[in-house]
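One structure is given below, encoded as structure tokens.
Every protein chain but one is kept in place in this view of the complex.
What follows is subunit A.
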Amino acid sequence: MFALVQVEDFDQGELYARLKQSADEKACGNTGAIVTFTGLVRDFNNVGDIDGIELEHYPGMTEKALMLLVEQASERFSLNSAGALHRVGRIHNNEQIVWVGAAAPHRQAAFDAACYLMDMLKQSVPLWKKEFKGDKSEWVAAKASDDEAALKWMRKK
């Protein structure tokens, strides 16, 4: 399992390989499904065009919270491995921002775990987005729909 927080862009292939190797080390031959998700920066918000974002984080806690989330997903969905990476700092439109991956014996657990990781990440990992438009910038407000997505998992238990 792994959780990474970094400024640099990432290679999905490398992360997939790392996840698979980690799953193989735990239970070689037992993994029947790997689901990965990559989030990108859109070039618009609900008002209009934007010129990229900046992500602030809480050094130390962000890494710990992301790793805790990966461990919780692994336990909840009986995964062979899981991983997550979140970029911080200035990120331009259309660039990669976040990646999560889940390896499981069967596909449903892997799909569910990837959804869980993203939904819960938006609740429990200290990251804050600021959007830029020209020389102006504005913090992104937390969305009620994101709260509801996380609550859905909390209710399911």
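In this text, a residue touches a chain if its C-beta (ideal position, glycine included) is under 8 Å from a C-beta of that chain, and two chains touch if they have at least 3 such contacts; residues count from 1.
Throughout what follows, contacts and distances are computed from a predicted model.
Per the UniProt record, the absent chain's protein name among "Multiple sugar transport system permease protein", "Extracellular solute-binding protein", "Molybdopterin synthase sulfur carrier subunit" or "Response regulator transcription factor" is "Molybdopterin synthase sulfur carrier subunit". Only one of the listed residues, A:7, A:27 or A:61, touches the absent chain: A:61.
Touching residues on subunit A toward the chain that is not drawn are 39, 55-58, 60-61, 64-65, 86, 97-98, 118, 121-130, 139-142, 146.
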